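Here you go, one structure.
A protein chain is absent from this complex, but the other protein chains hold their places.
For chain A:
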């Protein structure tokens, strides 16, 4: 077992394109880290640099205590699960699992034992003599996992391993990956663009954007305190409502609605206000409220997502399924401490001092 340390890691391609622009990250031994971000954010490049499939332009990759920048992938003590599984189509499942061990001159009896154990763990024993072509997507995914675990590596690398599966299987396999990782306790680096997958799997999340880290934290830290407008808009389903506003005299003006800001904000002038869909609710009579014009409703069963506009800006509100009186025009209220504020120029989070943040950390986990 080993941790991973990335120091100021950069990737510049021959054409000058910078895919990774100086990333530093400490991954503890046994930790499950998920790299998440939109396509082109550099998450796969970063993973491939750790794997050794991509050269490092600058900076350091350490696995355990060892600097591995120029170490061959096979000698890094890692295993990788690919998006398209990358199973050898001409080999049986058994041979697929055994291939890496044979290349390392593992004794035959041990290969048999390890393949058998992995196959039992993943419930693929009945398929060991089949070729990958004769397996379903989920079974292939298990074989790909099996190929990673038979080697007993120090680190698992996952490159969007679930994106080729249908939605239901994805949820099942997500659970299995999490359970397996807990059981084996192997340090894991997992890449996905699916923020739901990221939230559910990660011990810690790393949100990437444009080759840089936007935020590192536990899923709940990131959900409740997005460090930037980008993270706020990316993590959470539905995404946080971000709406242009103005800070004036300790109050937040959205259109002509003035909301109180609970505490001191070291700024004034234009600002971006962030409101989670579930932090908005229909206002009681007499309460300060935002005028909401209903557009359409998405039924999720347990919840309804009400889409509409506030002062012409799109806004989503999550209400309980039982909530019936939905009108074309509604008034929405929010608890002031639920407000998030971001700089309109840099997108950075503007902290509201005076104890509000500590209250936040005890908040209930919010269904994504």
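Points to keep in mind about this one:
One rule holds in what follows: a residue touches a chain if its C-beta (ideal position, glycine included) is under 8 Å from a C-beta of that chain, and two chains touch if they have at least 3 such contacts; residues count from 1.
Following the convention adopted for this analysis, contacts and distances are computed from a predicted model.
With the options "Heme exporter protein C", "Peptidoglycan-associated lipoprotein", "histidine kinase" or "Carbohydrate ABC transporter membrane protein 1 (CUT1 family)" in hand, the undepicted chain maps to the protein name "Carbohydrate ABC transporter membrane protein 1 (CUT1 family)" (source: UniProt).
Within the complete assembly, A:79 is the residue of A:33, A:46, A:79 or A:128 that touches the hidden chain.
Residue-wise, the contact with the chain that is not shown comes from A:89, picked out of A:89, A:249 or A:301.
The omitted chain makes contact with chain A at the following residues, 51, 53, 72-74, 78-80, 82-84, 86, 88-90, 99-100, 103-104, 133, 147, 151.
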